[in-house]
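My questions will all concern the structure given below.
What you see is the complex with one protein chain gone and the rest in place.
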Amino acid sequence: MPEIDLNCDMGEGSGAGTTGSDAELLRHVTSANIACGFHAGDPMVMQHTVRLARDAGVVIGAHPGFPDLQGFGRRPMQLTPHDVHAQTLYQIGALQAIARAEGATVVHVKPHGALYNMAAQDDALADAIADAVRCADASLLLFGLSGSALIRAGMRAGLRTVSEVFADRTYQADGTLTPRSRADALHHEAARAVEQVLAFVHHGTVTATDGTVVRVQADTVCLHGDGPHAADFARALRAALADANVTVRATPR
Amino acid sequence: MPEIDLNCDMGEGSGAGTTGSDAELLRHVTSANIACGFHAGDPMVMQHTVRLARDAGVVIGAHPGFPDLQGFGRRPMQLTPHDVHAQTLYQIGALQAIARAEGATVVHVKPHGALYNMAAQDDALADAIADAVRCADASLLLFGLSGSALIRAGMRAGLRTVSEVFADRTYQADGTLTPRSRADALHHEAARAVEQVLAFVHHGTVTATDGTVVRVQADTVCLHGDGPHAADFARALRAALADANVTVRATPR
Amino acid sequence: MPEIDLNCDMGEGSGAGTTGSDAELLRHVTSANIACGFHAGDPMVMQHTVRLARDAGVVIGAHPGFPDLQGFGRRPMQLTPHDVHAQTLYQIGALQAIARAEGATVVHVKPHGALYNMAAQDDALADAIADAVRCADASLLLFGLSGSALIRAGMRAGLRTVSEVFADRTYQADGTLTPRSRADALHHEAARAVEQVLAFVHHGTVTATDGTVVRVQADTVCLHGDGPHAADFARALRAALADANVTVRATPR
Partner (left out) sequence: MPEIDLNCDMGEGSGAGTTGSDAELLRHVTSANIACGFHAGDPMVMQHTVRLARDAGVVIGAHPGFPDLQGFGRRPMQLTPHDVHAQTLYQIGALQAIARAEGATVVHVKPHGALYNMAAQDDALADAIADAVRCADASLLLFGLSGSALIRAGMRAGLRTVSEVFADRTYQADGTLTPRSRADALHHEAARAVEQVLAFVHHGTVTATDGTVVRVQADTVCLHGDGPHAADFARALRAALADANVTVRATPR
């Protein structure tokens, strides 16, 4: 029976800002990537989100990003691998201690935003992240874009890796994501996104925008948690997977 | 014909966090207090909010706070008057330049959160704020809690002051606000808040929780912008004031 | 043979700011309290300082503070015990991960600045810190002002506590520190500070400013690392302790 993990970014509020639907989303996903205070979140929000995830039985991961609250970590920064190594360790360690205090455990690490995208292509950056994860806890799982430099770096570091695909992003014939600058970068209808996920799960393929069928490795599917309809979409996808007899569960540690 | 100003805090998002209903609220209020990056907001959000307010014909004010994004400026900090003076100037000046670039003008200053509350009682802090406002632009209006140390400091500094009352907070027999720690601190029904505002406007009085009728000076009414029903309440209050033939407009500069 | 620990705050630079003499100070002290990014320091400075301390054979501790870079954590903030708990865990965890990556271990925790002073007197704040330390690692030592609420909270939490005295601060007849606002708050001559430390070590007493001899419990002596003569003083004190046959070493874990 086919299996898949559903992951979602969480705990992205801080101070005045809240993203609101975390509690609802946690009813539908199996892995939560918790912001660690650099691009979003803060110690109090992290503690709250860890409790929500723990109580919902959802696996907890660290979601380190660039130190850029104003830009929500989506603005590329040119940091040395040394800086990225130290900043990644800092963020993972902070969440580990907060989780420990709540009787919970950090199980995986998924970089955020521009850090995620740059680490998908830059081997030195990817190695810095993978080594930081290994130093923090060699049993941590490393989430990265399917086929990316980050997944390869995780393997080099001896980590278990989890390849990620996207439910609502479209793909190119070479297996890369359609850039966000293009009009057809996103699936706007839930039905199309569900269809794409089912194809991943059942056939290990995705149909590119030009009709090419591409093989894609998929251990986990990323749902975006910040849109107004995030919870609705998560519910619909979860239901469709149940109908298709797909087991939804976190990657075993 | 009686007049009143309706003011509301705005631009409190940053990065991932948005508070969402600013555009809607601007249809109902006459003064916007824009966060300046210390407790909330950032340069991009400030620019966006200035444009929204300018286009809606709503008067723009600076809303300086403590440097505490995590605590949204609601956590008291013990700063020297010297520090508060410099931080207040910094925030006002930042908004002035952003407003200038948009062909808009900063007309008033209203401290935020814990800074507002502390300046209502601490003369040295209040003087530091009033002097910073005067140094930034002596024609700026200073908003403060009716009857507070901040209003007195503004007068000492030669500023024009605007006394503020609250629509949804209850009052004590001595004219102070009921502390938030008490169960009866807030009016939960819009009708009661509207009733309180109409009494301010028509009679210059408020009825305290023990039934005492207290005289209160009121130039502007603060609406809270961050609850889920903020826009609904603003609309209802605006309609009630129209029915009562009260002119809603910003204090003339 | 009498023993004492010498501790010093370290890693307080960030970006443009450096405090410079850390490498020199590490030749003379036995415990290093490393800033964790909230009042000073950042991940890169933390990593650098951990390496310096490890290579010098100096014991590593976390030095959590209020989130106030502008005020260097010396400005009191009124946070809930819940907020302090989360913020303390966050900072300790961040340093633990960075230390782990360098083959080093965080052995103790000492709060910084206003947090240290407030936790010396406020039981609820002290309990929040002690519980955060216990949750992060129950074998951590908790450093606090001799005779303070923080030491008592550490005992209640089942932690091993380390009582701290100051070399260059003067004392009152009731055993408290002379407030910094008074002219005689500090020993300005190294000889007097050395004399005070030797009295602690040999007799467990300190002579107050009015001549009263007071009993004071002393496991560790705090040296200030940020003055221009910090390293000179550390060298002189270390030499004086050697002459007096006092063993200088960190409190065994």
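The first chain written gets the first letter, and so on, giving A, B and C; residue counts start at 1 in each chain.
Note that in this section contacts are C-beta pairs under 8 Å (C-beta built on N, C-alpha and C of every residue); 3 or more make two chains touch, one makes a residue touch a chain.
Fair warning: this is a prediction, and the values are worked out from it, not measured in the lab.
Which of C:6, C:36, C:69 or C:106 sits in contact with the chain that's absent?
C:69
Pick out which of B:10, B:46, B:153 or B:237 touches the chain that's been left out of the picture.
From the options B:10, B:46, B:153 or B:237, the contact with the absent chain belongs to B:46.
If the hidden chain were put back, which of A:5, A:83 or A:122 would touch it?
For the chain that is not drawn, the touching residue is A:83.
What is the set of subunit B residues that contact the non-displayed chain in the whole complex?
Against the left-out chain, subunit B lists 37, 43-44, 46-47, 82-83, 85-87, 89-98, 100-101, 132, 135-136.
Name every residue on subunit A in touch with the hidden partner chain.
Given the touch definition above, subunit A has residues 67-68, 70-71, 75-79, 83, 114 touching the missing chain.
Using the document's contact rule, name the residues of subunit C that touch the chain not shown here.
Counting only subunit C, the missing chain is touched by 12-19, 35, 39-40, 42-44, 68-73, 226.
In this text, only the chains that are shown with their structure count from here on.
Pick one for the touching-chains graph, please: line, ring, star, complete, other.
Here the contact pattern is complete, since every chain touches every other one.
I need the chain pair with the most C-beta contacts, please.
Highest contact count among chain pairs: A-C.
In whole angstrom, how far does the Cα centroid of subunit B sit from the Cα centroid of subunit C?
The separation of the two C-alpha centroids amounts to 42 Å.
Among the residues of subunit C, which are close enough to touch at least two other chains?
83
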